[in-house]
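See structure below.
Every protein chain except one is present and positioned as in the full complex.
To keep things simple, chains are lettered A and B as they appear, and every chain counts its residues starting from 1.
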Amino acid sequence: MSVLLRLANIHAGYGQSVVLDGLSLEIRPSEVVCLLGANGAGKTTTTRVASGLLAPWDGEISFDGVSIRDVPAHRRVALGVCLAPEGRQVFPDLTVKDNLLLGSYTPHARAIRKRSLDEVYSLFPKLSERSRQKAGLMSGGEQQMLAIGRALMGHPRLLMLDEPSLGLGPKIVFDVFAAVAKTAESGISILIVEQNAEAALSVSHRGYVLGNGRIAAAGTSAELRGSALVQEAFLGKKTSRSGKAAGNGDGSLSTLS
Amino acid sequence: MDLIVQLLIDSVLLGGLYALMSIGLSLGFGVTRIINFAHGEFVMFGAYGAFWLLALYGVDPLLSLPLLVVAGYLAGWVLFKATIEKVLNAPHLNQILLTFGIALALEHVAVVLWTGDVRSASPAYAVATFVFGDVFVVQGRLIAFAVAVLLVAGLLCWLTWAENGRAVRAIAQNRDAATLMGIDPARMYALSFAINSGLGVASGAIVSFLFNITPFMGFPVLLKAIAVVILGGLGSIPGTVAGGFILAFAETAIAYYVPDGAGWTEGIAFALIVAILIVRPRGIAGQSLA
Partner (left out) sequence: MNLSAASWVLAGAAATGVAAFGSPLAADINFRICGLVIVAVSWNLMAGAGLISLGHSAFWGLGAYVAILSANRLGIPLAWSLIPAMLCGAAIAAALALITGRLRGIYFAISTLAMSEGLRVVAVMLPAVTGGSTGLYLDTRLAAGNRLINLGAAGGAVAAALIAWALTRSRYHFALRAMRDNETAAQMLGIEPIRFRVGIMALCGAMASYAGGLGVWHNGYLDPGVAFDLQTTIDAQIAPILGGIYSLPGPAIGAVATVGLGELTRLLLGKYTGASLLVFGILLVVVILALPKGIYSIIRRDGPRRRVRAADPVGDGVRP
């Protein structure tokens, strides 16, 4: 089966601080994959490397079989890699519509802009209502929808979502992930990077667990949901093993006794 | 009473010019976060360009304007790529001193080429005057105002509706997010700098038939532009436009009502800068700063 995005043995970090220490993962066409990780695990570092905002020290990145490691971030968008970044990062002083129009800046996205806009508006009706409002004035949930919609305007083949549930209440999280599931129906691949394992696993085919700077576990959603590691670290359940697992705040996972 | 009307009219006409003169600086700063201390020198070269084209070839400044703007735009692009691009991520000190050095060099290129003699370019319409009742309107100033309004409006429309205009605003608000849209930051920086210089040259061309031209005119222009931009709030284009009118009003009022006022106008920009920094550093519409 062909691979859409491959990260192989990525080493990356900031200054003296090593965050990713040999990370490898792949995403195939038309699948939804989640990357679970605790605070500080390196989730955002991963999306920054994949999108090109951060250059890794070592490792390979390829898209559709072609290396994109030397492709600058703004060119990866044209290849079909679109990221809705951590913290939404909408353009606060621009209207919702302007934000969406910006999402389709690249020529190939611009060509089908009208159609993309209609699709995004039908996926997120709230955005249509608020199209003339300044993005900075919207609620967290609305901004998240805008961020996703904006990424979709880029006509991606791979959509990456960085912590879409961050700071949102359960109802909104449900709405957002329902929209994500709907988007997946169109056949684009989606990478969801999340702390909220419950929500992420509910829409994913399979997933990875990020710990200590690399993949600590991988499997289908069902497998991960059933695994002791995930249950303890993310789902807060005690298992037959004594003690609980917890994130250590530095991206590593360990069991406590 | 008539004096007030005259004062207002003169302020508005001058304000338009000041807005044009400052808007490029504001855009450049909003996008690159670098204050271009060489801004005044582009205005100066624009003035000289218009002057020489008129003096040597008889070309009216309004006709040479488009040509000069394009030349200024291209020159700005080249200058940016050659020098300023290299200090985009450097400490403030490097950025400030680099553009300051460029300003110094450009000013003295003009001195070497054309000496410090004062010139002026005066096509016939520059000095003709309309009279309405007791109010005088100098035709040259009216024309300058019209051109300025046209260019400023043009820029605002471009920023609001054009693809790259929107992109430039995006880069100014969030560089990383803009990059994720497929916008090339390096190109946008160069573009905004080039627009800065193009508009600067345009204001110079207009100034050429209003005021005297010397190689040293760049520096007072820079100071006024900075005062306008700070008054309006760093990073806000509409604020800059408003600031232009306010500075123009302050200068005109002082010139009218204070004895010897015309001599003091040069110092008003300074006084305004100090006043704003004391009272409300963020200006009219700028972002909060610390």
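We take it that a residue touches a chain if its C-beta (ideal position, glycine included) is under 8 Å from a C-beta of that chain, and two chains touch if they have at least 3 such contacts.
No experiment lies behind these values; they were computed from the predicted model shown.
Colleague: Please identify which of the visible chains the hidden chain touches across the whole complex.
Modeller: Taking every chain of the complex into account, the missing one touches B.
Colleague: Just one of B:A55, B:V70, B:A90 or B:A124 touches the chain that is missing; which is it?
Modeller: In the full complex, the listed residue that touches the missing chain is B:A90.
Colleague: Which one, B:I183, B:I226 or B:A285, makes contact with the chain that was left out?
Modeller: In the full complex, the listed residue that touches the missing chain is B:I226.
Colleague: Touching residues of chain B against the unshown chain: what are they?
Modeller: 35, 37, 83, 86-94, 96-98, 100-112, 115-116, 215, 219-220, 223, 226-227, 230, 260, 263-264, 266-267, 269-271, 273-274, 277-278, 281, 289-290
The working rule: only the chains that are shown with their structure count from here on.
Colleague: For chain A versus chain B, what separation do you get between their C-alpha means, in angstrom?
Modeller: Taking the mean C-alpha position of each chain, the two centres sit 44 Å apart.
Colleague: State the interface residues of chain B toward chain A in the complex, per the touch definition above.
Modeller: Listed in rising order, the residues of chain B that touch chain A are 163, 166-167, 169-170, 173-174, 176-185.
Colleague: Along chain A, where are the residues that touch chain B in the complex?
Modeller: The touching residues are 51-53, 72-75, 77-78, 82-83, 85, 89-94, 98, 101-103, 105-106, 109-110, 150-151, 154.
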